[in-house]
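The other protein chains are all here in position, but one chain of the complex has been omitted.
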Amino acid sequence: MADRAKLLTSPGVFGNFSTYKLRSDYYKLSAAERKGAAAEVMAVVEKHKANIIADAYLTRGFEAQSDYFLRVHSMDMAATQAFLVDFRATRFGMYSDVTENLVGITKALNYISKDKSPDLNSGLSSASYTGDAPRYAIMIPVKKDAAWWNRSDEERLKEMEVHTQPTLQYLVNVKRKLYHSTGLDDTDFITYFETNDLGAFNNLLISLAKVPENKHHVRWGSPTVLGTIQTFETVVKTLSMGN
Amino acid sequence: MADRAKLLTSPGVFGNFSTYKLRSDYYKLSAAERKGAAAEVMAVVEKHKANIIADAYLTRGFEAQSDYFLRVHSMDMAATQAFLVDFRATRFGMYSDVTENLVGITKALNYISKDKSPDLNSGLSSASYTGDAPRYAIMIPVKKDAAWWNRSDEERLKEMEVHTQPTLQYLVNVKRKLYHSTGLDDTDFITYFETNDLGAFNNLLISLAKVPENKHHVRWGSPTVLGTIQTFETVVKTLSMGN
Amino acid sequence: MADRAKLLTSPGVFGNFSTYKLRSDYYKLSAAERKGAAAEVMAVVEKHKANIIADAYLTRGFEAQSDYFLRVHSMDMAATQAFLVDFRATRFGMYSDVTENLVGITKALNYISKDKSPDLNSGLSSASYTGDAPRYAIMIPVKKDAAWWNRSDEERLKEMEVHTQPTLQYLVNVKRKLYHSTGLDDTDFITYFETNDLGAFNNLLISLAKVPENKHHVRWGSPTVLGTIQTFETVVKTLSMGN
Amino acid sequence: MADRAKLLTSPGVFGNFSTYKLRSDYYKLSAAERKGAAAEVMAVVEKHKANIIADAYLTRGFEAQSDYFLRVHSMDMAATQAFLVDFRATRFGMYSDVTENLVGITKALNYISKDKSPDLNSGLSSASYTGDAPRYAIMIPVKKDAAWWNRSDEERLKEMEVHTQPTLQYLVNVKRKLYHSTGLDDTDFITYFETNDLGAFNNLLISLAKVPENKHHVRWGSPTVLGTIQTFETVVKTLSMGN
Partner (left out) sequence: MADRAKLLTSPGVFGNFSTYKLRSDYYKLSAAERKGAAAEVMAVVEKHKANIIADAYLTRGFEAQSDYFLRVHSMDMAATQAFLVDFRATRFGMYSDVTENLVGITKALNYISKDKSPDLNSGLSSASYTGDAPRYAIMIPVKKDAAWWNRSDEERLKEMEVHTQPTLQYLVNVKRKLYHSTGLDDTDFITYFETNDLGAFNNLLISLAKVPENKHHVRWGSPTVLGTIQTFETVVKTLSMGN
């Protein structure tokens, strides 16, 4: 079985984010047919559990472009593809249209490492999440302009320190994870967050809007995807209701 | 039952705006089937009335991207989602395609508060709506550029005072409400207005086009959504007509 | 009955422009069913004739995004909505997808008035349309940037005089009408023209491309909609042909 | 019968370019039904031959947004519309979705005329197409920015001379035709080319990318449409194949 803890903390892991919209004809299937959907999906998750972990989120009611989204981790993108191909071959998957798909890879810290920025690095590790179990997840793609990438390592380090400073205080109520995507799709980073306090999350983003790094964003969202954290089974069941 | 007055005036309330287009196959249902739609929808509203309030607006004839839009308030985004998931499971909801969905949170004043800008603050509270009951609602998303957010608090305060000055005179025929969205979706603000005088509303927007703040808008509309204020029941009934 | 002459010349009148594409399944109805379409539509026009006037234009063959467009005038946007809701409930309306919808209001002259610009104002009134009855109508949305709106009244007046100067000569073969839309939808103006000489119209637009005002356009078309002027009945009948 | 040679060389002629994608349900018609499509289309061409000429091009395999495109010339846009309305009422036309539609008018030379630029003008007329019969046609819409149009006649003439200089050598393997569209749709020019040498055509476009005029393009393609030159009948037959 894939090691969840390791996949969620190691560098070199592939993260795959895909958003889906159920087609309207799904609801023309009989309620009975839709009832079997969750079991069929869970069998696919079971089949691939040695190679991938899959998280599911309900976005209906929050997003126009999706009803749910998936986050899949693996050490090998081909294993991720194998899982998603099988998922799309289930009844539920067949009635789902993919509306966005982003892939990235995790890495060791580039800037706020023990070596390059010791104080902020220790700030990062000294604070930890103390809020209620997060009920919400947010996925935000980020792409920076050529001017950013053409600056020196030192200049970029300095900017990232200014990025980190005001965000440290949110570590208590926001969990975060970063994926690198340049060349793997049309974004540079996929940022992923979990929180139970959407008001705090809004304040966090405003504090990052105010730092100079923000002048280099050519993509900051588009889409911003907000969902509730659910089991895969619940997501399928919730979206399979209706007469 | 959710406290309408409180939800519409307190900070920390979540506002959810979603626009919908009825699919053409809705009109292939028999007139009888469509007749039951309003009751089924109202039962869902009733079911969730302890947690949310829902307002509905008819946009058909004014908008290409929607036939109606909903504004839902609650103290908890998960409650809003639960309501909208149930709404989408009704016959009427199933035949509706979501075309836009924005979420925001209400806050205390950031700039034109008693402390920071006492004169304008009292101008805000001294005027009040005196026109006929508003028949129209307008929803306009607003996003500002990085240069705006990177200016100092003082500079932004000054600009917002210039924003407020020419708008005070419209308080007599325009009601307004502001939601903050940075990081919750791809806009910074959702602005909502009610009026019975669309000519005055056009003049109000022109006066805001003329202040320097306007140079910092990267999104001002897109979409601007104009609808008539209706009961939820009337919206469903009106859109369910036809042979 | 709505006073056509008054609605087409007074300030404070609402203009509503909507473009439509017939869905392909319309042509799966039997020819007999499509034959009745025009009468059903005309009955709706008749029903609302006290409150609105409706003009129809055939765009098929000229536009990718529409087959026809409607221009509706009234003193009250709710009356316009009532008409369009009924129109969409006809067989023909049900099989039409709205692809664009713009609303505006007419106003007295802002710049080239008797007071502010007497010479050009008299130029406007001294020339009049002398060509053949126009067979073509063109609708062009226009939106100006924040820099334009932030200029002083005098500066904008000066620019509008430069706009007017080269266009006066086209009054003999182009009829025009202006609607103001800021805040009512995502454009500042809807411009509407009728002509029988599309070559002259092309020259007119080139002459306006050459004035400095053009540097402030963020929307100039998108879409530019060109249609032939037809009776509403003919539009419906023409589009209802086919086996 | 419309005079093909005259329509293809005179000023004041209307050119209409429309691109189409066949809907997938066309292939659900029986092969027999599809077999009759070409004859039905050719009958429409025959019916309108006094007023228009129609050329057809196969783009399937080259373009995502179209399977074929049409170029229609006439002295009167209403005649073009009449033809296209009838074409769309054929079986083949009914199963086609229009994906782009541009209209323009031909004019005498604005810049490289005998008077204004005698040397280049004689260069234009001294070279002529000597390659194999062209098998490919390319349609490229072009729109220029306000800065271009605001420059003086002399400055624009100078730039167009720089445009013409490097292109003269391609007259031997590229045929060209220019249509003016400002105000008739959302482009300023429609450029149309025929060639048998796509490598040379690529080099031609690179040479135009290198002249200063290119800095003023706000649209240069979008879409660039490449097709093979075919008879109308062959286009319909080729796209009607399949089981």
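Per-chain numbering from 1; labels A, B, C and D assigned in written order.
Heads up, the rule we're going with is that contacts are C-beta pairs under 8 Å (C-beta built on N, C-alpha and C of every residue); 3 or more make two chains touch, one makes a residue touch a chain.
All figures in this text were calculated on a predicted structure; none of them were measured in a lab.
Student: Which of these touches the unseen chain: A:Leu157, A:Leu184 or A:Ala200?
Tutor: A:Leu184
Student: Check the options D:Thr9, D:Ser122 or D:Asn214 and report the residue that touches the missing chain.
Tutor: Hidden-chain contact among the options goes to D:Asn214.
Student: Pick out which of A:Met94, A:Ala127 or A:Leu168 touches the chain that's been left out of the picture.
Tutor: Here the residue in touch with the unshown chain is A:Met94.
Student: Touching residues of chain A against the unshown chain: what are they?
Tutor: Within chain A, the residues touching the omitted chain are 12, 14, 16, 18-19, 23, 25, 77-78, 80-85, 88-91, 94-95, 97-101, 103, 105, 146-147, 149-150, 180-186, 188.
Student: Tell me, which residues in chain D touch the chain that this view leaves out?
Tutor: Residues of chain D in touch with the missing chain: 24, 27, 58, 60-64, 135-136, 138, 140, 198-199, 201-202, 204-206, 209-212, 214-215, 217, 221-224, 226, 228, 238, 241-243.
As a working rule, only the chains that are shown with their structure count from here on.
Student: If you take the chains that touch chain B and keep only those that also touch chain D, what is left?
Tutor: Expected: C.
Student: Using CA atoms for the superposition, what rotation angle relates chain A to chain D, in steps of 5 degrees?
Tutor: For the C-alpha superposition of chain A onto chain D, the angle is 145 degrees.
Student: How many angstrom lie between the CA centroids of chain A and chain C, rounded to a whole number?
Tutor: About 46 Å separates the centre of chain A from that of chain C.
Student: Where in chain D do residues touch two or more other chains at once?
Tutor: In chain D, no residue touches at least two other chains, as defined above.
Student: Which pairs of chains touch each other in this structure?
Tutor: In this structure, the chains touch in these pairs: A-B, B-C, C-D.
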